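Encoded as structure tokens, here's the structure I'll be asking about.
One protein chain omitted, others in place.
Then we have subunit A:
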Amino acid sequence: MDEPDAEPPLVVVPGADPSARQLCFAWGPAEVLVCETLFGRAGTGDGAPSSSCVFVVRRDQDIYIQTLRKLFNESHGIFMGLQRSEEELAGKSRKAQLVQVSKNYRSVIRACMEDMHQAAVSTQDPALQGQYSTQVSILSAMELIWNLCEILLVEAATAGPLLLRLLDWVRLHVCDVDSMVREVLSSESPSKHKLFWNVVDVFVLQGRMDEARHLLSKEASANPTSMNMYKILDDLMKKMPVPSLGNTQTLTELELKWQHWHEECQRYLQDGTFASNPHMESICKILVGDEDAILEKKELMSTWYHFLVTRLLYSHPTVKPMELRFYAQSSMDLFLGGESSPEPLDMILMAAFEFEMHQVIKECSIVLSNWWFVAHLTDLLDHCKLLQSHNLYFGSNMREFLLLEYASGLFSHHSLWQLGVDYFDHCPEYGRVYLELHIERIPLSTEQKALKVLRICEQRQMHEQVRSICKIMAMKALRNNRLGSALSWSIRAKDAAFATLISDRFLKDYCERGCFSDLDLIDNLGPSMLLSDRLTFLGKYREFHRLYGEKRFPEAARLLLTLMTAHIAPCSFWMTLLTDALPLLEQKEVIFSAEQTYELMRCLEDLTTGNPEKQKFQDDDIETTKVEMLRLALARNLARVIVKEGTVEGS
């Protein structure tokens, strides 16, 4: 059975005329790009560019609101604490822990409200003012709902304490009357104030007996004639039995006491004790729980749930949680009296009173524009093991679903995405894959950001993402000709093929320009040199140059030879290496031994004969000259070294 479907929300894209054109779109990580187009065209096309705009359509603007930043950051901390909290604690201590978590969330909401309010008050721009005050309004509604859920679901207050908690809740959230109260209390003679009785009524309606009695005493002293009535009323108010938080009395005892007291109040009323003072009489009527009398004070209560709690206080203080729903429904009906229909907030609260958690979450999801509230509340309720016990077989899925939605939303923000990572971590079924998909698409505008993202991936053994991100960074660097950066990224990616490619580029650059760029990097390759053969060659070749520069010629010569004979050097580079050997061969001192010279000769021959491709060496004049020079140098060296080695040293 489907609900009556409201139309899904419409976003207007200015410009495009739906009767003449269509819209094409493309997905970004967190937004949709939309543009005018015409589908179904014939193919020839005149190719003229259209003058349409590209629109960026984004959801969830809330994450960009600066003042909500605190909410997201701090609630993240509370969320993480909750996930890590000890599950071994059972029973009362666990419950107390969860209630504390709930209170923490609420205090974060209130702190945010304060900031928002300050912002609203201090801004000059009326549009912004409007925005901020709406936000305050919404945040306070969220806190209202959360508080009620805390009482009914997290703390699961039982009959007795339940009423006290509800009273607290009402007192905290009904403040329309505060200015009036303040005004009366601070006036010179409160009892003469025209709103005096209103304030007394407020106190009575909120169960604030002591304060009511205090005010009444002022009236009594100003008006000695009503002393008698006052004394009786005061006494009744003083004696009123209320539930206590400690274990001082059982529910039955309370009920009994309350019954007696109730009857006493009734008697006084029927005797007409307060007949001469309509104010006092109405107070007494409230005390006996007369609905009409309470309803008369509608303005002072301002909401049906205030009315509900007052009603309960004065007619059924030992109300059990499961009985709430009946009183709630009738209270709402009586209070609204058919003049106005319930609003979303009313429906949410009603669902809470009925312990329909699922309904609460659903309604909240509908009216709130981002997933913050429902995600965190559902997670908390799941920790209270409430989602299962209420036989919602999709319970754990719902928690995960909401967290995934919330966290996905965070990823579109340039810094809040880091919070999103932690939320994904705690979604057992899809968290990891969502993280994989999102983290690959974070714009890596700076190296620091890339490193940050990489750290996160490495911590979670997301090897493929690490490789991919490094590869992307390497490609970017390569495109911008920053070979050193490209090389270090490909080493990090352990991408041998790419490292080979970049090494080739380095070598090509060297051949063309005669020097290396990024010497620091190459010199300090260390063990990562072994990633690819070409890279190893690059590193060793550079080492050769260094040795040569330091005039450590024998070592340089040995290295050079090894590079060729151990086939570390690619064939294409042999000519260059041999050419590099020339200055060593021409040195006054003999460097290459006979063995080594024979090896070099062999290399040269290998290079110039055999493979038909190598014939081109013959064709090119420069190449031919080079080969000739080498042959000569090698022969000369051989001659010298034979003599040297043949000579007996010393004597």
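Just so it is clear, a residue touches a chain if its C-beta (ideal position, glycine included) is under 8 Å from a C-beta of that chain, and two chains touch if they have at least 3 such contacts; residues count from 1.
Throughout what follows, contacts and distances are computed from a predicted model.
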Per UniProt, and picking from "SEH1 protein", "SKP1-like protein 1A isoform X1", "DLRB2 protein" or "Proteasome subunit beta", the hidden chain is "SEH1 protein"
Contact with the hidden chain, among A:V12, A:I622 or A:V648, goes to A:V12
Just name the one of A:L82, A:V174 or A:L577 that touches the chain not displayed here.
A:V174
Using the definition of touch stated at the top, determine which of A:N397, A:N524 or A:T624 touches the missing chain.
A:N397
For the chain left out of this view, which of A:A90, A:A127, A:C515 or A:V648 touches it?
A:A127
